[in-house]
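Of the protein chains in this complex, one is absent; all others appear in place.
Labels A and B are assigned to the chains in the order they are written; within every chain, residues are numbered from 1.
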Amino acid sequence: MLRFLINRLMLLVPVFIGVTVVAFGFIRVLPGDPVEVLAGERGVSAEKRVEILANLGLDKPVWQQYLTYLNDVLHGNLGVSVKTNRPVVEEFFELFPATAELAICAIIFAVIIGVPAGIIAALKRGSKIDQGIMGISLIGYSMPIFWWGLLLIILFSNTLNLTPVSGRLSFLFDVDPVTGFMLIDTLLSDEKGSFLNALHHLILPTVVLGTIPLAVIARQTRSAMLEVLSEDYVRTARAKGLSTFRVVTIHALRNAMITVVTVIGLMVAILLAGAILTETIFGWPGIGKWIIFSIFARDYYAVQGGLLLIAITIMTVNLIVDLLYGFINPRILHQKNKS
Amino acid sequence: MKKTLLAAGLGLGLALTGVAQAKTLVFCSEGSPEGFNPSLYSAGTTFDASSQTIYNRIVQFETGTTKVIPGLAESWSSSADGLEYTFNLRKGVQFHTTDDFTPTRDFNADDILFTYNRMWKEDHPYHDVGGEYLYFGWMDMGSLLKSIEKVDDYTVKFTLTRPESPFVSNLAMDFASVLSAEYADNLAVAGRQADIDNKPVGTGPFVLDSYVKDAYIRYNAHDDYWDGRSNIDKLVFAITVDNNVRYQKLKAGECHVMPYPNPADLAAMAADADINLMQQEGLNVGYLAFNTEKAPFDQKIVRQALSMAINKQAILDIVFEGAGSVAKNPIPPTMWSYNHAVRDYAYDPAGAKAMLDSAGVSGLKTNIWAMPVQRPYNPNARRMAELIQADWAKVGVDAEIVTYEWGEYLQRSRDGEHDTMLLGWTGDNGDPDNFMGVLLGCTAAASGGNRARWCHEEFDSLLNQARQITDQAERTALYEEAQEIFKDEAPWVTIAHSIVFKPVRKEVTGFIVHPLGSHIFYDGVDLK
Partner (left out) sequence: MNHSAVSSKSTLGQQWQEFWFYFSVSKTAVAGLVFLVLVVFVALFADVISPHEPAEQYRQFAKLPPAWKEGGQMQFFLGTDYAGRDMLSRIIHGSRLSLLAGSIVVILSLSIGVLLGLIAGYRGGWLEILIMRVMDTIMAVPGLLLALVLVAILGPGLLNAMVAIAITYTPYFVRLTRASTLSELNRDYVTASKMTGASSTRLMFVSILPNCMAPVIVQGTLSFSTAILDTAALGFLGMGAQAPTPEWGTLIAENRDLILNAPWTVTFPGIAILLAVLAINLVGDGLRDALDPKLKRS
């Protein structure tokens, strides 16, 4: 187990360096200019501009900037946002819980609906129910989620007035950000009704962000189940007269779990990409909205730091998934070690 | 604190205890402030949250006008040569008491010196704390100031390097908000200098209570405010980025005032009995600039013809959805010296075509640059460019729409890479020179701020004369003449001045729409 962990970590080192090069290099070749964006219509004189660039450390040779950058990164210093003058790390971790909360809810939503749907489809293979479930999941898989979000807003918020349009919590509630997870913070606070309100705000973004994972999980669960159901021992169990329910719960769910864990691992990157769109549409104050705003504002250090931190998040989650995988199915450890 | 707000919102509880209900005004603001020191930033959102609530300036704009009135100075005088300004400071002004700071003395000249020297002197211990002093640079204060002297505790003298008639107006701008020197000293001792900008202490009508990014800002009334405690006990900025949502909250009574409504919602707002839709012409102008250094835009007749080819009314209807007025001068009509006599080019595609033919221009291929961002003077530049493109196509001009990232857009257009481009301006201090001098003068043509790159000797000399004198009537005459020349030369197509709408709930009284764009909740604002 430990060897496996070390092996995986060693594999991550070149990727980590690669990402720092990408984050650093890309930002250097970005056209546009943070000084101009700061100055707006009013502009800035040539001398002032040189001075500001020097303050930002952008006047040194590139390789020197990179080494300084790498050194800073290893010390946990990702620079200061050009726009807000606040450390990038601080901004990221302030907003990260909002995205994490949304992503976790989306995954839970996708699993709760997707796994049973996949199992049912597999058990009723070829039936109308199977076709229906697979049809819907293919539609979900084909969904342009930015449009899906707008559509749900038109329907549920503007026409039916059922859900709030944006944000995480009504401002009438004064909830202290303890964990940054609004569902937990509202429970910790003594504001009555705030938990339900936060939940209410979560519904639409969760559905939108969870749509594609839901479709993928349903499809994957179905094919995993089909495979298991055709295995000899399951056939034997069935032949022996064990009820389908028992067969499913005893043998098939374990397989379904492996599928779900794999899919979640694959989904992290997709969820974070989806978060960019979902957060933009729902005014959700998370890192997706923050990084796209930073790209538009040419906030060099925020984009650079954000890219790196997002990559690290994905690598970390994938590592955890790999480990979990090993727990569920110890055979994998050995196979993976070889490759 | 949290209890009261919720109780006020739900209308229960407090009557039982016999305590008077706190008056809470909620403003659905459009975004998070960049920070709480207005000298470091440029966004109106930041100014609303800092300079207009927490701070005062040495002089201030009267709410609802651009007239300069006493602020922290009770009175001021200037020398005959226009180089020396002496301010007599107000006595008995108290700074806020916060968790981090308890003032031991009243406001005095040291605070003025601290505030200005921090922005001005590079060796000032606080100069490098924070960031760039944007407006201080834009208003060219660094080269304008010669010295700032403390005559006594309540008298300060500014000496200038050249006469500059808009100087006092500059001091009323948000960036010149006065900070506490005593607080700065305390923080320096504690080694927490950055707190001066993040945990603000000012003399203004409201004291910052708490702030959560992208969620809310809460203020309490400043009990010892020098101009009398505000009628509002608690002020909340509920940060609501989406204008549809702001409107829904306003309708639901979750907030009392909202800025920047979606133009498409205005009709419904006007019809709502609970909402008072206030409006005022904005102190801004949106324009299309011809690059007069490039052929054929170096010919006056071509510029005039292309001005005539644009259907401005269609732009007002489609892009502004009526929330604007057609512009004919480079300054807005609410500004003094606006020349009402100027006649605009009427929409006349046939006439325009004929003029282009007479100039020998046919099959012209050109471009229209459109900025990628929404601005107060132009809610949707790309849409505007599409309409102009279609209008010009009718007179045989084939224009391509070009867009760059905002910073790159400004930079490239400053370098004059465009043929024609859309841009605009929002006034800083209500002075006409702040429009015409900055945007159309010869100095600006050289530096690139003048996007038409248009340098007209006669026009420029009128502006220079006006800058040297302080008499407003004399200046008005010069500016009116300059506007005539401008219209005839047509370096810009003046497109629109936006109308600023403020939907305010009926229970709010005394709210005034401020021409400089600030939202002010002091000065007589109250809740019924």
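Operating definition for what follows: a contact is a pair of C-beta atoms (placed from the backbone, for glycine too) under 8 Å apart; a residue touches a chain by one contact, two chains touch by 3 or more.
As the structure is a prediction and not an experimental result, all values here were calculated from the model.
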In the whole complex, of A:129, A:203 or A:292, the residue touching the missing chain would be A:292
Residue among B:404, B:425, B:459 or B:486 that touches the chain left out of view:
B:404
In the full complex, which of B:69, B:151, B:264 or B:446 touches the chain missing from this view?
B:264
Could you tell me which of B:188, B:318 or B:469 touches the chain that is not displayed?
B:318
Filtering B:252, B:390 or B:446 for touch with the omitted chain leaves B:390
Take the complete complex as the reference. Which residues in chain B touch the chain that isn't displayed?
244, 262, 264-265, 314, 318, 372, 380, 382-383, 386-387, 389-390, 401, 403-405
Interface residues of chain A (partner: the chain not displayed):
14-15, 18-19, 21-22, 26, 29-31, 135, 138-139, 141-144, 146-148, 150-151, 153-154, 158, 230, 269-270, 272-274, 276-277, 280, 291-292, 295, 303, 307, 310-311, 314-315
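The rule is short, and it goes like this: only the chains that are shown with their structure count from here on.
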Per the centroid of Cα atoms for each chain, what is the distance between chain A and chain B, given in Å?
39
Of all residues in chain A, those that touch chain B in their complex:
31-45, 48, 52, 83-85, 94, 158, 164-174, 177, 191, 283, 285, 296, 298
In the complex with chain A, residue positions of chain B that touch it
1-2, 5-6, 9, 26, 34-35, 40, 42, 130-132, 134, 137-138, 197, 212-216, 218, 236, 238-242, 244-245, 248, 254, 372, 404-408, 410-411, 414, 423-426, 438, 447-449
